[in-house]
Each structure stands twice: as C-alpha cells, then as structure tokens.
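The complex appears here without one of its protein chains, the remainder shown in place.
As written, the chains take the letters A and B, and residue 1 is the first residue of each chain.
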Amino acid sequence: MLEVKGLSKIYPARRGSPAVTALDDVSFTLAANSAFGVVGESGSGKTTLTRCLIGLEKPSQGEMLFEGRDIARLSPADLREIRARIQIVFQDPYASLNPRMSAQDIIGEPLLIHHDRLQLTARARTDRVVELLERVGLGVRHLHRYPHEFSGGQRQRIGIARALAVKPQMLILDEPTSALDVSVQAQILNLLAELQDSLKLSYLFISHDLGVVRYICDRALLLLHGKVIEQGPVDQVFDHPQSDYARRLIAAIPDVDPSQSLHLAC
Amino acid sequence: MTTPSTAHPSRWQNWQRSLYRFRQSGLSIAGLAIVLVLLVIAVGGSWIVPFPEHISGGINTAARFKPPSSLYWFGTNELGQDVFTLVMAGARVSLIAGFGVVMIAAILGGLIGALAGYAGGWIDDVLMRLTDLMLTLPSLILAMAIAAALGAGLDNMVFAISMSWWPGFARLVRGEVIAKKEDLFVQAARALGASDSRILLRHVLPNVMSPIIIKMSLDMGFAILAVAALGFIGIGVKPPTPEWGSLLSLARGYLPDYWWTAIFPGLAIFFAVLGFNLLGDGLRDLFDPKARR
Partner (left out) sequence: MALLSIENLHLSIPSFEGEARILNGVDLSVERGEICGLVGETGCGKSLTGLSVSKLVPSPPARYDQGSIRFDGQDILALSENAMRALRGRRIGMIFQDPTTNLNPLFRIGEQMVDVALHSMGANRWSGSARREARERCIAMLERVGIQDAHNRLDDYPHQFSGGMRQRVLIAMALIGRPDLLIADEPTTALDVSVQAQILQLLFDIVREDKIAVLLITHNLGVVARLCTHVAVMYAGRIIERGTMADVFNQPSHPYTKALLAAVPTQKTRKGTLQGLGGSVPDPYLPHAGCRFAPRCAWAEARCGEAVPTEADLGNGHRVACIKAGGTA
C-alpha cells in the first residue's frame, strides 16, 4: 500500500544554526490492511515523517510510493486526490478541532472539500455525517454540538469520524491516544482495531508509547535521530531488540507490573 | 486540571453563562447602558428634543446666552440655540462618524492584516512596511491633511480618519492570524486538502473575530474623540450641522462666563468615550474570561 524508500529530510543551515538531518534514509513498507508502528522520542523525526507523508513538507531525498505513485512528485490536483485516500488523526483532540464549528461541520468538511469527486447533495452529506457519528460510537444527538461540549474521548471520536468521511484506505494516527486517560484510551484503541477490521484500513501509527504500538500494530520501526534503529514484527522488536538503544528504551517504559518496582531492586 | 463539563449545555445555556459573566462586572453594564442611551438619542434625537428647528440652523437672538433652566436644560448659546437640543443632535453625527471610521478601519486593516499574516513572505513584508509607514505619521496630522485636500464634510472626515486608523487593525489581525495559522485544527484542514481561501475564511478568521470586536468597541470611543478633535479645529463637519467638537470649539470663546455652552458638549464626548471603553472591557471579559484578574 505504502512504500517508503530511502527517505531523508535535511533542513538547511540557517544563520546561527547548523543543518539538521531530521530523517536519514528511512525505508519501510506498509502492507494493505495492516498496522505499522513508528516509535520514537521527541526529536526522532516522527513528526517530520508525518508531515512529508501528508505533503506538508517536501523530502530532500527518497520516495514515498502510495500505490506505486510518489507522493512528493504529484501535481497539486493528484495530491488532493491522494489526500482523500490518506487521512490523518491528530494527537491532541482539544486543538485539532475548530472550536467554532459544530460536529456536523467538522465531520462534513472533508465531504465539501472533495465535493468535486464525491458529488454528494447536502442531504446526502448530513446522512453520511450521521452514519459516521454512529460508526464511532456517537449519535445524531451530537450533530449540532461544539467541540467544548465533548469530553476528550468523544472529541477524538469526532477526529476519527472526520478522517473516515471520505472513505480513505489509509489512516495516519499521530499519537491518537496520548492526551487521553487510560480508560478512554482503551476504548479508542478498541474502536480503531474494530474499524480497521471492518473497513479494511491500513494504519500508520505514530507513537512514543510502546505498549500501545505493540497492542495495535503488526510491525513497527524504532527511530532515533532520524535513523531507523530497529524494524520488524512487533514481537521481535519489543521482545528481542537488537540494538542497545532499543533495549534501554524498552526497559525505561514503566509497566503496570509491581515486580519492576524500584523498591524491590534494593 | 480541567474541571469536567456538565452534561452538554445547550447553546442557550452558553449564552446565559456569558451574560452571567458580563453581569459580574457592574462597569460593563454601565458601559452598555451609556452606549444604548447614545444609540436611542442618535436614532430618535430629532423627535424628542425640545427645539428641533435649532438642529437645522434656526436661531433665536432674543434668547442668547440663557443659563440652564427648566426651559433650556443646558442653557442657550450665542445664537440663542438650545444647547440640549444641539448636544442630542450631535450624538447622531458622532456615532455615525465613529462607527464609519471603525468599520472602514476594521475591514481594510483586517483584510491587509489577514493577507499579510496568512501569506507571509514578501507580501507580509510589503504590507507591514506600508502599515508601519502609516503608523509613523501622526494620525491627526494625516487626517488633517486628507481633510484639507478633500475639503470639509462628514464623509471626507470619516475617510480621512479611517486612513490613519486601519494600521492598528492590520497589526492586530496579522498577529492573531499568524498565531492561529499554526493551530492544529488549521493544519488538520490543510491535511484534508482544504484550499487557502477555505482555511482563511472558515478556520482562521472566525477564530480571530473576538479581539477584532473588542478593539472595535474600544476604538469607537477614540474615533468619536478624533471626530470631535477635527470638528474642534474646524475641518470636520460644517456648521450648521451640530457636532460635539465644533460646538466645543465655538463655545471656547465664551468661557468662563457662559460655561454651559462648553461643558455640556464636553461631557457628551466624555461619556461617549467612557461608555464605549467600558463596553469594550466588558466584551473582553466575556470573550476571554482568562484575561480577568
């Protein structure tokens, strides 16, 4: 579905600051109907990777082939078409929804933007929005509410509904649960798993939370300073990491397991 | 920590909550009251005043310089005109002029600022240098020059003042647009493939309206003051149309003996400026409760 080959992004030197290599020869393949995790700490290049994939940044080198076509070399018209097929769910559901738009306007916006291809009447758009609300566990009663009237989990459901509106084949999930409470995170993760199954979606799951990636993803890669440190099936990456960095990172994750208590260590 | 919201307040409740917040401050209510009274006078002034003929220049030489009395509440001037009538009638000119100035300045400045902030790059540079240039010219002098070139009169005066007024709005809107442009929901719209005009009109501008409205309210007072200042130096509205600044200017020659001819137009200007400022502060509290304290 998505094949990234030798992707690099170098921000050129500016006055006072040297050139920064945000991505260094990153390659991976996302198979259809699978979930691929990208794990890294801040400054690892996760965000740059996302921005390249949705066309907000131009990579310095390499290819991003979506069904054989390189995203970076598309005409603006083709890029718009690709944007309908790769959608993104953002990290912070408090900031990613326009506070002055109702749930209907937010979820319906992609339908309007891609109106030239979808050709939905106003009535059909509303029906589709309601269908999407129900799909993500909300309902028609939420149609005219504004973001501040929703809880964090509900907002993220709206963000997911917006991403699903134009029937994409692939979702980029940019830390979709890191701003949520664990109880809500579990619901959202299950919703994502269920949607992937029923809609045959592919996920690119960006996260710093290894537990979440392991739960949702089939394969994963680990980024450090823009370089791929580990890559493979999640079991292999997390249980038998090859690099020291991966081992240290995995050891640093606090598990909900009393036996790893610091108090027991002494 | 965030306090949990109650189970889905309706829009009506939100509106009530805003009103509750607004009412918390007695001063904003006072500002609103002053502004409402001014509006009523501006609209209905010519019907409720005791001597409507004085508005269109009628004079009564028999009753020159009468002090305030039950007949002439604010006394009479050197032409025997009722000062109360003139002050009431002046409200219309002041409000129309002030509103005109603020609207033109907000729309022109808003468009320039939004374009500069959203486009960035050389467009931003050119537009903002132009704005800076306008800001460096003393506004009253600029207005005087324009008024002198175009001639006196209400519409020329409004145009003249607006030309020196828009840079303030341009700067405000540019700053707000630049801040909002980086917001995640704007990036989300961009990732969906939304066009620039859609992003600007649907996502950025609606979220920068509050500060613009607040500034418009605050500026109304100062615009009225600027109108009065131009009237005072004699390049504003032409007599006999009553205008607070020109009333004050004419009365200047008769101080201190006939103080009422000056004091009442002066008080009118004072209350109008005060009213719009208090209202603007109240609106700021309403739109942004965090700014309080």
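Just so we're on the same page, contacts are C-beta pairs under 8 Å (C-beta built on N, C-alpha and C of every residue); 3 or more make two chains touch, one makes a residue touch a chain.
Small disclaimer: the values here were computed from a predicted structure and weren't measured.
S.K.: Considering the whole complex, which of A:Leu112, A:Val130, A:Val184 or A:Leu199 touches the chain not shown?
M.R.: A:Val184
S.K.: Going by the contact rule already stated, which one of A:Ala161, A:Val212 or A:Ile229 would touch the omitted chain in the full complex?
M.R.: The missing chain is touched by A:Val212.
S.K.: Write the list of subunit A residues that the hidden chain touches.
M.R.: 41-42, 151-153, 181-187, 189-190, 193-194, 197, 208, 210-212, 214-216, 238-239, 248-249, 251-258, 260-263, 266
Throughout what follows, only the chains that are shown with their structure count from here on.
S.K.: How many angstrom lie between the centres of subunit A and subunit B, each centre taken as the mean Cα position?
M.R.: Using C-alpha averages as centres, the distance is 48 Å.
S.K.: Going by the contact rule at the top, pick out the subunit A residues touching subunit B in the complex.
M.R.: 54, 56, 79-80, 83-84, 87-88, 90-92, 95-101, 109-110, 113-114, 145, 148-149, 151, 159, 162
S.K.: Which of the residues in subunit B end up touching subunit A in this complex?
M.R.: The touching residues are 4-5, 8-9, 183-185, 187-195, 198, 202-203, 206-207.
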